[in-house]
Structure formats: structure tokens, C-alpha cells
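Mind having a look at this structure? Questions to follow.
Note that one protein chain of the assembly has been removed; the remaining protein chains are unaltered in position.
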Amino acid sequence: MEIPYTVDARPDTGLYNAKLGIWLFLASEVMLFGALFTSYILLRVGAPVWPRGSEILNVPLATINTVVLISSSITMVMSWASLKMKDFKKYRVFMGLTFLLGVAFLVIKSFEYGAKFEHHLFPSNNTFFAIYFTLTGLHGLHVIGGMIVNAYFWGPGSRMWKTDPERFTNRVEVAGLYWHFVDLVWIFLFPVLYLL
Amino acid sequence: MDHSFEIRKHVRTYIAVFVALLALTIVTVAISYLHLEVRAAVTVALIVAVIKGGLVASYFMHLISEKKIIYASLLLTIVFFAALMWLPIFTTSDPIMYNNVP
Partner (left out) sequence: MSDPHSRAAAGHSAQTHGTDGRHKEDFLRKYVFSNDHKVIGIQYGITSLIFLLFGFTLMMMMRWQLAYPEQPIPAMRFALPFGLVGLIVLAFSRLRPGIHMVVGMAILLMGWLVYWLATNDEMMPGGIMLPEFYNSLGAMHGTIMVFLGVVPLAVGAFGNYVMPLQIGAPDMAFPKLNMISYWVYFVGGVVMLSSFFVPGGAANSGWTSYPPLSDIATTGQTAWLIGMVFLITSSLLGSVNFIVTIIQLRAKGLAFMRLPFFVWAQFVTAFLLLLAFPPLEAAGILQLMDRLAGTSFFLPSGLVVSGELLPNTGGGSPLLWQHLFWFLAHPEVYVLILPAMGIIAEIIANNTRKPLWGYKSLVYAAAFLGFMSFIVWAHHMFLTGMGTSISSFFQTTTMIISIPSVIILSALLISLHGGSIRFNSAMLFALAFLPMFGIGGLTGLPLGLSSSDIALHDTYYVIGHFHYVVAPGTIFALFAGIYYWFPKVTGRILNERLGKVHFWGSFVCMNVIFFPMLIQGLAGVSRRLYDGGSQYAHALGVLYLNEWMSVGAWAMALFQVVFVVNLFLSLRKGEAAAQNHWQATTLDWSATPTPPVAHGNFARVPEVFRGPYEYSVPGAAADFTPQNQPL
């Protein structure tokens, strides 16, 4: 028994199932990170003093990370575009690059965290560090999750290109939507935590 | 179903957006060095972030040509997100018994 509209779009909605599904999931993620941003605002507004992010955090490293994530977004969308243009080899190159850029992000992040821990700066130090580590940590976990999915679609999952190329292309599109969202969250995280 | 030709047009858009994002990143970092007063700094930073985010959503995520149901779901989300973000702040704005009014 086949579930309809797994690959082809349903005519009246114009969507295939997974695309609607991922956008709904992203809506819930907006509420998740939104709640954390709300917490940040309430804590900061209620605090007698609040440090300037740029004075405590490593802005250059975070800027590099911002560029890394933005680049990974374009490589991700290019990997999908390659599949749309039926170029599997190019897909693999772009998806591979996306994964490597993700690795780069995590490596840079680990330097950042490492430096903080070396200076005995932990979440328990003050509310600023608490929300900093929580927000960036949860974002980092989302990056890892996305990387696992991307690795799967670069590797064993890519076998589906031979048996059902349209469905595979849709899957990569859906993975891409998630990945872009992770980039989007960072686009807000970066100025809020590091620059303000 | 997009044809190859249309995808290639999109690719040019993607690259343009990428360049814009890089430029805006430089802008947002540069402005932070101006050390503006808090309210101005927040406003400018958020505006830039919204533009960047809007570009990612509209072009990388193809939101600019998406279907109505997606727009409706996201609109609903934004409304609730706004409620979550703003209403708790107002609970501290005309307090009955706060000593440390922010």
C-alpha cells in the first residue's frame, strides 16, 4: 500500500508530504528557540548589570563561524540544485562540502568553548554565560543532528538516487530546509549574543 | 517540476544571495564596533539579522515561492512567537509591587 503524495505534489495544496512536514517541524523549532530568546530578553531586562557580549566572547571566531555556516547553506542548496539538474557527482561534491563546513563550525566552536573552560568560565558563572552556553549548545546539537542526516544522504542514503531519484531529491530538499534553518538561527544568535 | 534551465537561473540567485549575506555579516560586525547606545544597537542588529534571515528563508529555503498552507502555518507561528516574546515583558512593565523596576 502506497502513501499518496510522497513524491508527487498533491494538486490542491501543491505540496508533497515531507515538505509540509518539515516546515511544520521548523515552525515548532521557531517556538523552541523563540522561547530561549524570550528567556534571554527577560533575564537581561531583569538584570541590574549585563556584560557586553563583544567584551567577553570571541567575536572574530564567531564571525568566521557565521561565514562558515552561510557557506554551508549555499553548498547545501547547490547540492539539491545539482540533483535537480541530474548531476549526481556534483551533488556529492556539494553535500560533502556542506558536511565538512559543518565539521569546521564544530571545530571552531570547540576552540571557543575550550578557551572559555580554560579560563574557568562555565554556565554556572553567571546568567550571561548560562544563556550563552545553553543557546549555542542547543544550536550546536542541532548542527550535529543536521550533519548526521547529511552524512547519511551523502553516504548510504544516496543509494536511493538509483532506485527513486525524485524521492531522493525531495529528501535532500527537506534536509536542506532543516539545514538552512540551523543557519538562520545562528544569524540571529550571533549578533544577539556576541555583538550586543 | 523545475527544469534544468530554471534551476540554473536559481543558481545565479543563490550566489547573489550568498554575496549579500557575506556583505551583511561584515556590516553587522562593523556596526558593533561603533558601540552604539543599547536601544539603537539592538534595533540595527535586529534589522540586519532580519534581512539576512529573510534572504536565507526566501531564496535558499524557497519561501518566496511557497504554497499558501506553508505561509498560513508560518504566520500562525509568528503571531504566537510574538505573543511569547512580548507579553511576559509587559508583565514587568507596570508592576504592583516590584522594587527593582527595570
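Going by the order they are written in, the chains are A and B; count residues from 1 in each one.
The definition used in the following text is that contacts are C-beta pairs under 8 Å (C-beta built on N, C-alpha and C of every residue); 3 or more make two chains touch, one makes a residue touch a chain.
Quick caveat: nothing in here was measured; it's all calculated off a predicted structure.
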Chains shown that the absent chain touches, full complex: A, B
Subunit A residues touching the omitted chain (full complex): 1-5, 10, 13, 15, 17-18, 20-21, 24-25, 27-29, 31-36, 38-39, 42-43, 46-47, 122-127, 130-131, 133-134, 138
Subunit B, residues in touch with the chain not shown (by the definition above): 69, 76-77, 79-80, 83-84, 87-88, 90-91, 93-98
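FYI, only the chains that are shown with their structure count from here on.
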Whole-Å gap between the CA centroids of subunit A and subunit B: 15
In the complex, subunit B residues that touch subunit A: 2, 4, 7-8, 10-11, 14-15, 17-18, 21-22, 25, 28-29, 32, 38, 41-42, 45-46, 48-49, 52-53, 56-57, 60-61, 66-67, 69-70, 73-74, 76-78, 80-81, 84-85, 88-89, 92, 100, 102
Complex contact set, residues of subunit A against subunit B: 13-15, 19-20, 23-24, 27, 30-31, 34-35, 37-38, 41-42, 45-46, 48, 54, 59, 63, 66-67, 70-71, 73-74, 76-78, 81, 84-86, 176-177, 180-181, 183-184, 187-188, 190-192, 195-196
